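Reviewing the structure listed below.
Only one protein chain is missing; all other protein chains are in place.
== chain A ==
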Amino acid sequence: MNYFQLFDLPATFELDLTELGSRYLALQRKFHPDNYAAASNRDRLMSVQQTANINDAYHSLKQPLLRAEHLLALRGLKISHEQRSFTEPVFLMAQMELREQLEDISASADPNAAIMAVEQQLQQQRKVLLRQLADALAANTAEQNQLAAELVRKLKFFFKLQHELELIEQQLQD
C-alpha cells in the first residue's frame, strides 16, 4: 500500500507534518467505525480495516526513518526487515566510542554535563545524516537510493544511542 496516496500527499521525504496531521484526523473521522454503526456488515468491516490502515500509514509517515523506509520500499528497496550485518569499520568504531562515552556517564564527576555533551554530539551527527538522507531521496536515482538505504541503516544506530542515553538520564533522575 502507498501511504502517501492514502493521504493524497506527494511521495517525498520532506513532508508537511502539519498537513499530514490534519489529513490523518479528517480520514479518521470519515472512516470512524461509529459512523458505520447502522451500516451493513461489509461496510462496517471496511471501516475497521480502513481505520487500521490509516493508523499504520500515519505512524509510518510521521517518523523520518519509517517514512524513508516506506519511500525506499515503494522504489523497490525493501530494508525494514533485513538481517544483513552492517560492516563499515570506521562508522562502527565511532559507534563503539559513543557507546563507551555513554558507559562513562554515570561515573563522571558531572553526569548531567556529560549527558549534555553526548546529546549534542548525537544531535549534530543525526542532523548531518538526515540532511544527506533528504538529499539522496530527493535525487531518486538507483545509486542515490542505495545511498539513502545506507544512511537509514546508520541513522538507526543513532536513534538506538539516543534511546540508550534517555534510559541513562532516567536512571540518574531516580
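Assume a residue touches a chain if its C-beta (ideal position, glycine included) is under 8 Å from a C-beta of that chain, and two chains touch if they have at least 3 such contacts; residues count from 1.
The rule we apply is simple: contacts and distances are computed from a predicted model.
Remark: of the listed names "BCCT transporter", "Glutathione transport system permease protein GsiC", "Iron-sulfur cluster assembly scaffold protein IscU" or "Cytochrome c-type biogenesis protein CcmG/DsbE", the one matching the undisplayed chain in UniProt is "Iron-sulfur cluster assembly scaffold protein IscU".
When the omitted chain is restored, the residue from A:Lys62, A:Arg126 or A:Arg153 that touches it is A:Arg153. For the options A:Met93, A:Val128 or A:Leu172, the residue in contact with the chain missing from this view is A:Met93. For chain A, the list of residues touching the undisplayed chain reads 81-83, 85-87, 89, 92-93, 95-96, 99, 152-154, 156-157, 159-161, 163-164.
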